[in-house]
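A single protein chain has been omitted from the complex, and every remaining protein chain is retained in its original position.
On to chain A.
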Amino acid sequence: MAQLITMERHSKLGLLVTLFFMILGLNAQEEENKKVSHDVELEVEGEYRFFYEESQFEGQEDHYPSIAFRPEYSAEWDKGYQSINFKGFFRWDRDNERTHWDIRELYYQKAKNNWELSVGLKKVYWGVIESNHLVDVINQTDAVETFDGEEKLGQPMVQFSLITNKLGTFDFFYLPFHRKRTFPGEEGRLRFGTVIDQGDLGYESGAEEWRQDVAIRWKHYVGAFDIGLSHFYGNGREPLFVFTPTGEIDAFYPVIHQSGLDLQITHNAFLWKLESIYRYADAQDFFALAAGLEFTFSNIDGNGLDIGVLGEYLYDERDELALTALQNDIFFGSRIAFNDVQDTSILLGGIKDLEQSSTIFSMEASRRFGSNWTAEIEARIFSNIDDSELILANFRQDSFLRIAISRFF
C-alpha cells in the first residue's frame, strides 16, 4: 500500500518536473548551448535500529526495521549554468510518525557571471562546528530521521547569491513558507513522555506558516580565514517549549530575529572553529556559542590512514531549556579515515555535561562494498543521564544500535 502511494506520488512529481522543465526549456531555446543532460539516481536503504534498554514510556518498541528510498533527478543545460534538481525521500518505519515522505529539493537554478538564482525547495547549510549547528537556520530539522539533527526538510525559497571579488559573497533569501519540525510518534523512541503531535504546535505569528520570512548572509575568505555573518527574521525553526504549572507542555513557533557568526581558521593541520548566535523573540532571548578545534594526523602509516581529533565547547544561555540539551558541554571526538578503496571511516565521539554526570557517546562507521553498496553502523549511548536534565532525562533508556545497508541504482 505504502509502495502504491509513493509510486503515484512519484509519477505526479515526474509530471510536475517535466512540465516545469518544458516551460523553462522554451525560454532557454535562445541559448547557444541547448544540450540537456539528464541524470537519474536512486538509493534504497534498509535500516534496523535496536534499543537495548527497556522503554521508559508506554507504547515504545525495542526493534525498528525500516526502509527508505531516495530518488534523485537533475537536468542541466546552458553548459550547466541552468538546471532543475530534484531529491525525494520516503521512509517506512514501525513508528507511524517516522514513516514519512518529503521533497528534499526541487528547484530551478540559473547562474550567470557573478550571480546565481535558485527558486524552489532547497537545502542550505551554514556553519563550521561538528557537534551542534547553531548558525544553520534556513531548513527545518527532520528530527525523526537522525539524532544528530543533520537531516533537513526541503525549504521553499528564492535564493539570490551575489559574488564580489573583494567583498565576498552575499546571499539573500526569501522564505515564503515555514515547515514544522517532525517528532516521533507514540511507538517511537527518543521522545518526551507526552507525545508531541507535529500539527498541534501553533505559531506566534498570525500568518502562521505563511509568514513571509527573510534572511541574509555574508561569507568571505581571506587567507586562512573563512568568515560568515548572517541574520534571519521570521518563524523560528526550533519550537519554544513552555512547561505549564500542571506539567503540560505548551509549544509554539515564535517569531525570531537571529544573528549568527561562523568563523574558521585553517592553519596547517589545525582547524579553529567558532559559531555564535544571538536570538531574540518576545518570549525569549538568548546567546549561544560553540568553539572548538580539529587537528588531523595525516597519512600516519604511509598508507593513507588519517586520524583527526576534535574538541568543542558548547554553551547555551537557555540552560536546561535548550532543546538541544547542549547548555554547557564539552564534545570530544576522533575521525578515522582509512583512505582506502572502500572509503572506510569511523567517527567516535562523546558529549559530556560539565555540571552534571550526563554523557552521550556516539560511534558512526561506514564502508563501501563493491561499487554500489554501502554499510553503516551507528551507536548512541546515553550514560548517567542526570534526573534534573529536562530534555535528556526522557531519552535515558534510548541508547541504540543502528545498521543501515544502502544500494545505489
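Here, contacts are C-beta pairs under 8 Å (C-beta built on N, C-alpha and C of every residue); 3 or more make two chains touch, one makes a residue touch a chain; residues count from 1.
Definition applied: contacts and distances are computed from a predicted model.
Asker: Can you pick, from "Outer membrane lipoprotein-sorting protein", "NADH-quinone oxidoreductase subunit F", "ABC transporter ATP-binding protein" or "Tetrathionate reductase", the UniProt protein name of the chain not displayed?
Answerer: "Outer membrane lipoprotein-sorting protein"
Asker: Of the residues A:96, A:194, A:212 or A:298, I need the one that contacts the missing chain.
Answerer: A:298
Asker: Determine which one of A:109, A:182 or A:327 touches the chain that has been left out.
Answerer: Candidates A:109, A:182 or A:327; residue touching the omitted chain: A:109.
Asker: Pick out the residues on chain A that sit against the missing chain.
Answerer: Chain A touches the chain not shown through residues 41, 43, 74, 79-80, 83, 85, 105, 109, 111, 113-114, 116, 123-125, 127-128, 150, 152, 161, 163, 165, 169, 219, 221, 226, 264, 266, 268-271, 296, 298-299, 302-304, 306, 339-343, 368, 371-372, 374, 406, 408-409.
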